[in-house]
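Only one protein chain is missing; all other protein chains are in place.
And then chain A:
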Amino acid sequence: MHVLLVEDEKSLHQEVRQFLVGSQYLVDSAFTYAEASEKIFTNSYDFVLLDLGLPGGDGLDLLREARQNERQEASFIILTARGGIDDRVKGLDLGADDYLPKPFSLLELQSRMQAVMRRKFGLKRQEVSFGEGFSLDVSGRTIRHGGQDVPLTKKEFDLLHYLLLHRNRVLTRLQLGEHLWGNVLEDDSDSNYIDVHIKNLRKKLSQFAPADFIETVRGIGYSIKN
């Protein structure tokens, strides 16, 4: 996957880049409008991660420009800390594939990128297998084992899916909570609810096969290891 990261804030740029490289993406960097414009024009990318407030211009103009270029088939995800709420509408109107307000979680960024990919290539049945004989159907939102459905609630499915998506990473309760309850602003970290969900998930899965692939990392969170 070839990604162009357009972000003028050096530290943030570096962190996102490090994360994407760690997740096996090929990352190209642009720090200014001109740089980005040139790279979008000359290369072909799978993704453009676009900050809106750029030195030398507005990211939205860059998006408009890129969308007029028929050779450029990249998916655009807008990353911005701008307060204005119409930016979101404008961005999506101009053909952005997704919009992630800063501050965002890198894990969330990655799962959005995967969702965009799924949409783009219209995979009808995308199955992920895990544990001993489990499989997860992304579009059907079901977990199966040996031809049988594992009955999970919506949140339990989301939790398992997120852990599988970030296999081999330790996810903190905070990151899991943010994914499950999204941008609804709340004070508490919802960690207890995560613990209960994990407990129920293990109970339900272990009725079919051992569920020890969901590991507890003491004091930190959870992880699914291969």
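Convention: a contact is a pair of C-beta atoms (placed from the backbone, for glycine too) under 8 Å apart; a residue touches a chain by one contact, two chains touch by 3 or more; residues count from 1.
Keep in mind that, in the parts below, contacts and distances are computed from a predicted model.
**Student:** Mind telling me which option in "NADH-quinone oxidoreductase subunit J", "Dipeptide/oligopeptide/nickel ABC transporter ATP-binding protein", "histidine kinase" or "Protein-export membrane protein SecF" is what UniProt lists for the chain we can't see?
**Tutor:** Options "NADH-quinone oxidoreductase subunit J", "Dipeptide/oligopeptide/nickel ABC transporter ATP-binding protein", "histidine kinase" or "Protein-export membrane protein SecF" narrow down to "histidine kinase" for the missing chain.
**Student:** Using the touch definition from the top, which of A:107, A:198, A:211 or A:224 touches the missing chain?
**Tutor:** Within the whole complex, the residue contacting the unshown chain is A:107.
**Student:** Just the residue numbers, please: which parts of chain A touch the chain that's not shown?
**Tutor:** 9, 11-12, 15-16, 18-19, 22, 53, 81-85, 102-107, 153-156, 169-170, 172, 174-175, 178, 181, 184-189, 193, 196-197, 219-221
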